[in-house]
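The structure under discussion appears below in the form of structure tokens.
Only a part of the assembly is drawn; its chains keep their places, and the rest are absent.
Chains: A, B and C, in written order; residue numbering restarts at 1 for each.
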């Protein structure tokens, strides 16, 4: 059975809600999903998953330091995430507030790990974004993102 | 008298409306503003201004080819924009649709020209963004951006 | 038989040489490769390929206007590149000269098309880069990139 990890940092609960919406739609595709607060995840756990999805609030245009630390710690097994699926999502206070740069910084890190990333031609292109608390639009983007990730896992991970 | 150029590409009229709102609030500060469609601007005109502000719709995550061509053409006087003020704004169809990457790509080009750029700690941080037609929120961001640019011109350009 | 397109813009010939090195190593994996100057490619041709690889010199931190125009033109069949493989490479005059931003801007556009992108944990992470004329290091990165793309095509495209 394929396994996906969603790891998030969330102070207000907004990013956590997004994580849960993504998880819900991945599960529907019969993929095991673990949703974890970044504080409970150690880098050593990452290689056990077929897909890693990271979510962050937008702090100064990029991911929270806690998520960056998880990435920095992952250097000890650099190369072991190669060929795995990666995806990212973000919440922010404002529309032009850094959501996209946050997501793309996580995606850059995933590319450096040799991971495989796919965009979306219809929905939030780089990954789901929410302005403040996720409204129905944002949750729909999260669910859409979840099913797309599930399809990609099935296509790529044997 | 200080002079600012706002150059935009606009098919739907959305980006043009943003340009006009920015221009209006720069003018209030007694700075001469020229608002031009990119088709009417040649690169040779750029060095005549104290500030250059570029606006684009979001086409595949970055500026329209027409604006990129203006930048490519500007290589003939590379170095002559050094120390001038730069700023960018963008419109897009979706919230997570590439507004920020469009603005930052223009800002990168301005940095490569040696231009001076300032962000905004309260409003749209990198530059004003509009989702589809500019609503009151977006127009207010444009006006705010205009007065901030005017203040920066007065501070930096002697 | 799988088909890949390498489309480049090259004034000095540097980016063209990179294109040829990538093509050479893709061909070794029995994948048909077409190497084309952007001036000879129309957007309508893109959906015929399993993988699209774009190469550009670094002009003001991003791709040449000619490549941007090809992307802008591709909007007429938006959605038809979904699930295809994408990759990018760049040449620049200086080390800190915008190679990475050029590659990532192309990758962003590919994500917006719904394409699939993979990074490299060992070589040039986002895509092959060359400082001025490609030296042996740069050509080796191009060949490495070609074989990785070939492997990804075989994995993803049925």
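By our rule, a residue touches a chain if its C-beta (ideal position, glycine included) is under 8 Å from a C-beta of that chain, and two chains touch if they have at least 3 such contacts.
Keep in mind that what you see is a predicted model, and the values were worked out from it rather than measured.
Depicted are 3 of the identical subunits; the complete assembly encoded in this structure file consists of 4 such copies.
We take it that only the chains that are shown with their structure count from here on.
Centroid to centroid, with C-alpha atoms defining each point, chain A and chain C lie 26 Å apart. Per-chain CA centroids place chain A at a distance of 32 Å from chain B. Distance from the chain B centre to the chain C centre is 29 Å, each centre being the mean of its Cα atoms.
For chain B, residues that reach two or more other chains under the stated contact definition are 61, 98, 101. Only residues 61, 94-101, 103-104, 123-129, 131, 137, 141 of chain A touch chain B when the two sit together in their complex. Residues of chain A that touch chain C in their complex: 78-79, 81-83, 104, 107-108, 110-122, 125-126, 152, 155-156. Interface of chain B with chain C (complex): residues 59-65, 68-69, 71-72, 74-75, 98, 101, 105, 108-109, 111-113.
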